[in-house]
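Only one protein chain is missing; all other protein chains are in place.
This part shows subunit A:
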Amino acid sequence: MAISNLTKTYPGVVANDSVSMELRAGEVHALLGENGAGKSTLVKMIYGLVKPDSGSMKFQGQSFTPANPHTARQAGVAMVFQHFSLFDAMSVAENIALGMENPPPMRDLSDQIKAVSETYGLPLQPDHIVGDLSAGERQRVEIIRCLLQDPKLLIMDEPTSVLTPQEVGVLFETLRKLTAQGVGILYISHKLDEIRELCQHATVLRRGQNVGSCVPSETSAREMAEMMVGSSFQTPERSRHALGDVVLKIDKLSAPSPNEFGTPLREISLELHAGEILGIGGVAGNGQDELLAALSGEMRTVADAVVFEGEVIGRLAPAARRKMGLLTAPEERLGHAAAPDMSLTENALLTGAERENLTSRGFLKWGAAQKFAQSVIESFDVRTPGTETAARALSGGNLQKFVIGREVLQRPKVLVVNQPTWGVDAAAAAAIRQALLDLATEGVAILCISQDLDELIEISDHFAALNEGRLSDIRETESLNMEQIGLMMGGAHGMEVAHVEA
């Protein structure tokens, strides 16, 4: 596969500016870059989803201009998306048949699925219903769907973001087997350590341009990160400090999920000290959203299940909790943490009204709200034309900085964040983590829910994992290794999976 001078312009942005790269058969080639660097656009052009404005591609020596994914697949290009496109109510085999160009009869297909899953070490039962599968198993469905098409080039977009460390190991084994057979793999990821482990070559994109390539195994993660960002940045620094008293206590918190497909919380207990960062890991959908809702006050629980500075607050509304100093920042930025069509000033008001005195007798102080928004923008380096810009016009990373900054500047006593750096570029993520660490140094207790294990290891004092709404034992982060963390994330259920795979 050779790409030369591909250019794609969207209104207002040059997504790809004369990008050239080469990918050899039998290699795993990493595509690196910050959010918005143009990785997605590039692979979408290869997969025929987007047409380039100019430039050309060659695939196996021949000119390659896929008009749509259908022709791309026929040529031997397959792609596993970050977000799965599977139907929960159908079986594995049915889902695979739906994504194929010419599905064979169901019985043959089941046999083929079994054969492929054995060859590549991807345990999967064709007749299981997809809705019952874990994220790792769902990804296997997608991968097998691609493998059955006998691809020459496999594109994988952030494949490990939803996997436990054990599942990542299985995936890497499969990918190595594929490359041994001559398949080329284009691997997109944020996780530099993974890339160093798996990939032979890496191409780095920055603002739509190819800014260089490297051999990951000979380059440090830091050097690669700096190539992505284009400048050096500070690794978050943590300071040693003694923990204070317990400020937030959760005592046997059980609650049904407010939404139909959510996970109920089951007997969660924890204590959070002043100045402590407690990291909560776990694969998405294991009760993270529900735990945050139970703390923010969106979901009311038994009164004494949540205790803040000695007061029972389980039945208090969000505004009352904020007034006391318990602040939260949910995962979903647009629509949950911020209202997309409202300006940043209005969004500053959204959670800042109580603690920042932005109202008097119910009347809004727009001037004060704007000033507060402005101070968030300045202290957190939010790149925006101004405070009157609609939240939806900001890039994900900038909006995330705004959302986190909005809570941090309100001087919380306890801050609960869910996925604070999800989809945020390396520099912004480092800034956010540093802000959390600084806050902890000042004596604020922080509960950090995240699926990014590196992040949790980097900033948290203690670690616990959520699995199907249950919280594992809380352990000191420094005493843990990746394997133990993986077992904690998987719970008892995870041991079983690990056993099958072994």
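Observations on the model:
The working rule: a contact is a pair of C-beta atoms (placed from the backbone, for glycine too) under 8 Å apart; a residue touches a chain by one contact, two chains touch by 3 or more; residues count from 1.
The rule we apply is simple: contacts and distances are computed from a predicted model.
For the chain that does not appear here, its UniProt entry gives the protein name "Beta-methylgalactoside transporter inner membrane component", which is one of "Monovalent cation/H(+) antiporter subunit G", "Spore germination protein KA", "PqqD family protein" or "Beta-methylgalactoside transporter inner membrane component".
Between the chain not shown and the residues A:Ser296, A:Gln451 or A:Asn467, the one that touches is A:Ser296. If you put the hidden chain back, the residue from A:Ala353, A:Val414 or A:Leu466 that touches it is A:Ala353.
In the complete complex, the hidden chain is touched by one of A:Ala2, A:Ala390, A:Ile457 or A:Met482, namely A:Ala390. Within the full complex, the residue among A:Arg266, A:His336 or A:Lys371 touching the omitted chain is A:His336.
The set of subunit A residues touching the chain not shown comprises 11-12, 51, 67-68, 296-298, 317-320, 322, 328, 330, 332, 335-342, 346, 349-351, 353, 359, 362-364, 366, 389-390, 392-393.
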